[in-house]
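First the structure, in the form of structure tokens, and then the observations on it.
A protein chain is absent from this complex, but the other protein chains hold their places.
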Amino acid sequence: MVGYGTIGRRIAEAIAVQPDMELIGVVKRTPDYKALIAASRNIDLYALDEASYELFQERGVPCRGVLDDLLENIDMVIDSSPAGMGAKNKAKYENYGLKMVFQGGEDSSVAEISFVSECSYEKAYGKNAIRVVSCNTTGLSRLINCLDDAFKVKQVFAVLVRRSADPEETGKGPIDAIIPAIKIPSHHAHDVNTVLDVPIVTMAVKVPVTHMHVHALEVKLGSKATREDVIDVLEEASRIILIDLEDGLSSTGRLFDYARLKGRPMGNIYELMVWRDSIKIDGNKLYLFQAVHQEAIVIPDNIDAVRSAMKLGSKAESIRITNATLGITGRAF
Amino acid sequence: MVGYGTIGRRIAEAIAVQPDMELIGVVKRTPDYKALIAASRNIDLYALDEASYELFQERGVPCRGVLDDLLENIDMVIDSSPAGMGAKNKAKYENYGLKMVFQGGEDSSVAEISFVSECSYEKAYGKNAIRVVSCNTTGLSRLINCLDDAFKVKQVFAVLVRRSADPEETGKGPIDAIIPAIKIPSHHAHDVNTVLDVPIVTMAVKVPVTHMHVHALEVKLGSKATREDVIDVLEEASRIILIDLEDGLSSTGRLFDYARLKGRPMGNIYELMVWRDSIKIDGNKLYLFQAVHQEAIVIPDNIDAVRSAMKLGSKAESIRITNATLGITGRAF
Amino acid sequence: MVGYGTIGRRIAEAIAVQPDMELIGVVKRTPDYKALIAASRNIDLYALDEASYELFQERGVPCRGVLDDLLENIDMVIDSSPAGMGAKNKAKYENYGLKMVFQGGEDSSVAEISFVSECSYEKAYGKNAIRVVSCNTTGLSRLINCLDDAFKVKQVFAVLVRRSADPEETGKGPIDAIIPAIKIPSHHAHDVNTVLDVPIVTMAVKVPVTHMHVHALEVKLGSKATREDVIDVLEEASRIILIDLEDGLSSTGRLFDYARLKGRPMGNIYELMVWRDSIKIDGNKLYLFQAVHQEAIVIPDNIDAVRSAMKLGSKAESIRITNATLGITGRAF
Partner (left out) sequence: MVGYGTIGRRIAEAIAVQPDMELIGVVKRTPDYKALIAASRNIDLYALDEASYELFQERGVPCRGVLDDLLENIDMVIDSSPAGMGAKNKAKYENYGLKMVFQGGEDSSVAEISFVSECSYEKAYGKNAIRVVSCNTTGLSRLINCLDDAFKVKQVFAVLVRRSADPEETGKGPIDAIIPAIKIPSHHAHDVNTVLDVPIVTMAVKVPVTHMHVHALEVKLGSKATREDVIDVLEEASRIILIDLEDGLSSTGRLFDYARLKGRPMGNIYELMVWRDSIKIDGNKLYLFQAVHQEAIVIPDNIDAVRSAMKLGSKAESIRITNATLGITGRAF
């Protein structure tokens, strides 16, 4: 693991519960509370470089060496460093002949393939460099992929209402404003197309919340479908959960509460959450609302990406193990 | 005037600068800071009823009588009381043989016609009861109407990202959540259809901001149009302003600042604000972002509705006078 | 357990890991997502009353009966129903001859004694009705109590900057405002005095956040103390944690992240968090900032209150077991 931020730490936890993977170490730049907690959990820490190593020494945080020391001893690296850093680290990883998984903050050119488990597992099999796409792209792709399988998707228009910062990013705003991503389509459309070949337009706005994105979707279907047909398909999908207003799940705040109460580590919601009551068919168009937990939705895909690159089994097998170990059942309760 | 809340006070200010209207009095239930400011501006206040009159007496806020005392002395009443109260007051207004303007919080059945100046002025001419539609509906209708005139609109899909409370509504949330209006279409689609006969689907979410709504729009045009054609049409419209990212107008927070700096009373933005840089044509589809100031966009329409009901001149004449008195030029600077 | 809201669910989880307690059932009014999760964890649910029971039946949520059915089979009830409901339920509990623990939302007259573990355990021993005070009062009492033991506290002045809603309370505001509790002292001062006999003045404001309160404190000490003395005393206290800016723990957002990363269930912070860098001695006055997790700080005190009422061991013994089972070590890492 390189990076122990919002995504990195969650991948580390997920690896720890996989029967066929081992977490050798985590690379961090700063000896902050995240490093201290990792240390207290007996995770082996490595400093990013010599300067970073000094900081660990000064602060008295246990540290087994620097990035290179770790790279020598592993088969595969998952890079979850800040956006753009992955591309810079890549040459180093290649020097050690490692398999690599990058995150969606990197440009798609960093890897041989952009990855969402359901869409890309087979194509990525045995590849050296895989890029797991961003949270919003993962959410869109999961939905579109299963609709496409069932009904053929002709066109997608999605408006993404995005959280502006994670809970710990306390310097980021806005406090009381909506910020549209003025360029249309937003970059998400292009990013979906690195995974799925479907006509899509996306528009995005940022709003002052810290938990979850919400997507408003209009999907043109290629074959006739009733509301019930769509519900059946989404209920089948293992990483999509249909939620009901009747249960009180009326907002992202409530979904966050649901995840914590359910006992998910860090309140993680690995699944795409679709409001059942919002599903509406009008002619060949489908409308719905879905919510994406920006901190967690890509975690199962990272785990599957490792298996795909390392050729650790079939797609169905990998998804089954990942789901079982992370408590993903496809149902809300 | 009945009501002196977010909308009522702004209509009162707007009437005060019309050459052909006179504000006889304002009806309020509570002798709060709004009443005290109205009094200090020499607006004649009337209590809603006897109980309310007592409160005014106790608090020592000048008050010339109750609702009925005012209704006796006027030709026309603009009702901007809380949603649903207008319908209850209607019988009383009718008893006095008054012309009536209601707000969009009321059901459309409260009036003979739902009103947006550009779309409804002639149809409403001389009518006894007119309902000015809500802020979001007004914003959508203004845009659709002028696009329809120029290019014929075949279909509209709009996602409304709504402010959840006005600045003074300090009890309302959410604080850190997105709340989708789960039923699709949201009520706005139907409401637009009380004004314009166009196929429209709307979806809405509430977010924790107090200044302005933002709409993400996909509009299917009936005739060929380039981006420049659309810009030309919107520049022509007197109550639509095209704004540029280059000028720093990148968010609702900035628009609010713009309006205050411009010297608009209470920071009012009467115009629909469309981000020029967002305008995108893809085949026969038009995409764009627009912002709606929930406190102010319906004010010019209320003034025009009065002229229409009272037969005070043609649509063009009324819009010209309203625009001139409120400083509406159709341009940002 | 009566109530499964913010506090109730956490007490239920805490009881489940106590070696000397058993959770017989939980009473809920509504069969919502909280009930469904409780059911999926094999917690026996009881409806509040017949009307409530109907709702459970309709929704198909397993339910073993109503409140009375549960009360028949238990020795002790912990009431965490909404503020004011506890007092109404009390007569019923007494009919069944139960020991009772209430929460700080109730008036202090509901119980024989108001309770914070360190201050009240012995006095509460064997009592029939104990009231665990609110989160803010618990935080203040823990600090004052250990300072008083070491240095004698002469006077306290505290300003409470309060979160306005829990994450799931998505209807509550404000969105962009500060709301002072205008009456001085705020009710917290009186509430501390139900636990500790110390001169105290409190002022409180509500702000638009959902995670944690922050207290700014000025404490007049009765005996000479250096900054180091104070640090030593706070490091000794088992339910107070000193946190360091150097570790990146600079805001409530970061503390919330710390708790989640640490693996605490639901991100619970049972401890009072004091910023070490803020501790300042000026003559006989001590100043510091502390943070209180409104959802979790009272949980260990509820557990101890049960032991105290049921005479299950000494104060030291109870605190030791509670701390061990909940992972409370008195240290950040």
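Every chain is named by a letter (A, B and C) in the order it is written, and numbering of its residues begins at 1.
What we mean here is this: contacts are C-beta pairs under 8 Å (C-beta built on N, C-alpha and C of every residue); 3 or more make two chains touch, one makes a residue touch a chain.
Keep in mind it's a predicted model, so treat the numbers as computed, not measured.
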What are the shown chains that the left-out chain touches? A, B, C
Sort through C:Thr210, C:Ser238, C:Asn302 or C:Asn323 and give me the one touching the missing partner chain. C:Thr210
Please identify which residue in C:Leu55, C:Cys146, C:Ala177 or C:Leu261 touches the non-displayed chain. C:Ala177
Could you tell which one of C:Tyr93, C:Phe115, C:Phe157 or C:Tyr258 touches the chain left off the display? C:Phe157
Looking at A:Lys172, A:Arg227, A:Lys311 or A:Arg331, which residue reaches the missing chain? A:Lys172
For subunit C, residues in touch with the removed chain: 157, 159, 161, 163, 174, 176-180, 182-185, 201, 203, 205, 207-212, 214, 216, 218, 245, 250-254, 256, 275, 277-278, 280, 282, 285, 287-289, 291
Absent-chain interface residues of subunit B come out as 9, 30, 32-34, 36-37, 39-41, 59, 166-170, 175-176, 210-211, 246-251, 253-254, 256-258, 260-263, 265-267, 332-333
Which subunit A residues touch the hidden chain? 164-165, 167, 169-177, 179, 208-210
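As a working rule, only the chains that are shown with their structure count from here on.
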Quick one: report the Å distance separating subunit A from subunit C, using the average Cα coordinate of each chain. 35
Cα-centroid distance, subunit B relative to subunit C, in whole angstrom: 47
Cα centroid separation, subunit A vs subunit B, in Å, comes to 41
Can you tell me which residues of subunit B touch two or more of the remaining chains? 174, 176-177, 179, 208-210
